[in-house]
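Every protein chain but one is kept in place in this view of the complex.
First chain written, first letter: the chains are A, B and C, and each begins at residue 1.
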Amino acid sequence: MPIHVTVWHEYRHEKHNPKVAEIYPQGMHEAIASHLRKSADLIVRTATLDEPEHGLSEEVLRNTDVMTWWGHMAHGDVQDAIVDRVYHRVLEGMGLIVLHSGHFSKIFRKLMGTSCNLKWRDAGEREILWVTRPGHPIVKDIDDHFVLEREEMYGEFFDVPEPECTFLISTFAGGEAFRSGCTWTRGLGRIAYFRPGHELFPTYHDPRVLRVIENAVRWARPTPGLGPAAFGHREMGWVEGK
Amino acid sequence: MPIHVTVWHEYRHEKHNPKVAEIYPQGMHEAIASHLRKSADLIVRTATLDEPEHGLSEEVLRNTDVMTWWGHMAHGDVQDAIVDRVYHRVLEGMGLIVLHSGHFSKIFRKLMGTSCNLKWRDAGEREILWVTRPGHPIVKDIDDHFVLEREEMYGEFFDVPEPECTFLISTFAGGEAFRSGCTWTRGLGRIAYFRPGHELFPTYHDPRVLRVIENAVRWARPTPGLGPAAFGHREMGWVEGK
Amino acid sequence: MPIHVTVWHEYRHEKHNPKVAEIYPQGMHEAIASHLRKSADLIVRTATLDEPEHGLSEEVLRNTDVMTWWGHMAHGDVQDAIVDRVYHRVLEGMGLIVLHSGHFSKIFRKLMGTSCNLKWRDAGEREILWVTRPGHPIVKDIDDHFVLEREEMYGEFFDVPEPECTFLISTFAGGEAFRSGCTWTRGLGRIAYFRPGHELFPTYHDPRVLRVIENAVRWARPTPGLGPAAFGHREMGWVEGK
Partner (left out) sequence: MPIHVTVWHEYRHEKHNPKVAEIYPQGMHEAIASHLRKSADLIVRTATLDEPEHGLSEEVLRNTDVMTWWGHMAHGDVQDAIVDRVYHRVLEGMGLIVLHSGHFSKIFRKLMGTSCNLKWRDAGEREILWVTRPGHPIVKDIDDHFVLEREEMYGEFFDVPEPECTFLISTFAGGEAFRSGCTWTRGLGRIAYFRPGHELFPTYHDPRVLRVIENAVRWARPTPGLGPAAFGHREMGWVEGK
């Protein structure tokens, strides 16, 4: 059964910073989407901030199984009504994969219920990502660790609720640690956070990074066949068997 | 070391419904507060919706270690600015004990990141609460179960994030089940949800119910002595030892 | 990709109690196995206590992706060496679905690290199972609840580690509650416990029960493609990038 994926991207850095445009000539979203499109069972579209409704109309959302989200310089420009729309789709079962600086997006903070604060340093330093839950579908085909030669540092304390599963922990050349791969459930929706992806480095061209994103998309797909009765606020009569 | 407790209450049902006023002549908040005041180490104040700033000024919050929250018919009347104020205090470490219909309060939904939906039936039926984590401080002095002869039914699915600990599960005469005692952490703050407390029954006069609330208040008190560096979004230089 | 399933069964009650034999003429294992065999992607074998090595040779285990386990009157007859063999396969990634009185099996207690105690009453009473994590693959195609007219009661406190996910909670006519569907991870292996299945009732002929077991088998299948480096105790040189 195919998975309908919407790769959402802020798509502002590429337009303002020639260095970013050089690394991602079609935008970071196209780097991710073009990888996912190699799989016949993934039906991929992109959506960006400056499109009408940020590219996230009711119809697009109704036809999205899993969404990836990257934002950074313009979190405040995302309309609250669209955030609510995405939020309700997650509670209904849509998977959400939050990438890098998306930690500070309105949608991620709304789903977490915390500040999603962290420490950071933009020094292009070495990051090593260690697998802390081998056997989890999100780290399928990933060795016990992998190295990104140049990345932004994110450091703890990462103010998120205790993850249901921490599948990757990063260390940085400067000595910091960060829970780089985490999962949560909200309503019927599965959520993963995956840390790497600073706009000044070619992270979304890295095959291991793309592999984790693809794995996460598959892991987060909604379970089909859910009865309508499973969800919602309602007054009850007496159940059968009384 | 004393614990500063603020018992917050909507305090509307008592004013509109003589039956509620008969059960709680001074309001439900006073039933809870007067129990807590029996302990010399608990310094208790109350705050209600119709006071200025809902009784939750910056100063009150700064001097509150743990807050209890009951609301039902007027969740929408709680100002968003005050909700934000309570939210930030929880992230800073204030404990929050959410009671009964407080499941649908703005503050609880904001901290959970979910709809907090559930099923319900107002039939005054028998509830049995079973301890599912004996040894947890919140169920200190509680036997393996206790019975409330007449309560409102709440039924699953309760749309909250998977609890860090489920310490009580209820069954109802009608056959439903509900996770009646749950804990979560948000930022530095400890949160507990405790189900019983319909306004038409004398639940907050029950010694077992009051015991759980008192235990929860003690469990949720902030850890003192936290360094300011533990929290917040900040750019980092290189840490020592590099 | 096919999933190799081994349905393990104690298979003693059927030989000693004509009532059980009447309900399960080929044994409880065949009721489960024959359901699973309807799916072309499930390759199913059975194994029972009184076979050599309890039917669980090294070769059988090497070729098992997911095992189901039912035992009751003869937990003590299971050889420790075979328990260790199953245990190590779970840590390597084999899924394990523990059924009903299997809660007291050597293998489940070894994996949980607790007593797995509970309360019980054999009165053939009504059980209602409520879904507490809709959207989880294990409750695919299950409505918000289902009823078993006659079952043994199991009651809390169920002495297991806090589950990673509680997907079903039961209530019984007598008023008890029980966490009837729970998941944990041990090593690379996924473990589910599913409560119903007393030998004196036709529970494993019930389509909802069989559906949950089938769903659990699919959910617990190992993630393929795991690198050998992901696992094991070893001394390290310096990693690359230093």
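One rule holds for everything that comes next: a residue touches a chain if its C-beta (ideal position, glycine included) is under 8 Å from a C-beta of that chain, and two chains touch if they have at least 3 such contacts.
These numbers were taken from a predicted model, which means no experiment stands behind them.
Among B:Pro18, B:Gly76, B:Pro224 or B:Gly237, only B:Pro224 touches the chain left out of the display.
Checked against the full complex, the one of C:Val44, C:Leu111 or C:Ile169 touching the unshown chain is C:Leu111. Contact with the chain not shown here comes from a single listed residue; of B:His4, B:Arg45, B:His88 or B:Arg126, that residue is B:Arg126. Although one chain is not displayed, chain A still touches it through residues 126, 128, 130-134, 144, 155-158, 162, 164-166, 169-172, 175-177, 179. Along chain B, the points of touch with the absent chain fall at residues 93, 126, 128, 131, 133-137, 139-145, 147, 149, 164-165, 185, 187-190, 222-227, 229-231, 239-241. One chain is missing from the display, and on chain C it is touched by residues 91, 110-115, 117-122, 153, 155, 157, 159, 161-162, 164, 173-176, 184-187, 230-239, 241-242.
Everything that follows uses one rule, which is that only the chains that are shown with their structure count from here on.
Judged by the touch criterion defined above, the protein chains are all mutually in contact, each touching every other. Two copies of one chain, chain B and chain C, form a contact in which over half of the residue numbers belong to both partners. The centroid of the Cα atoms in chain A and the matching centroid in chain C are 33 Å apart. Mean C-alpha positions place chain B and chain C at a centre distance of 36 Å. Under the contact definition stated at the top, the residues of chain C that touch 2 or more other chains are 126, 128, 131, 133-134, 144, 164-165.
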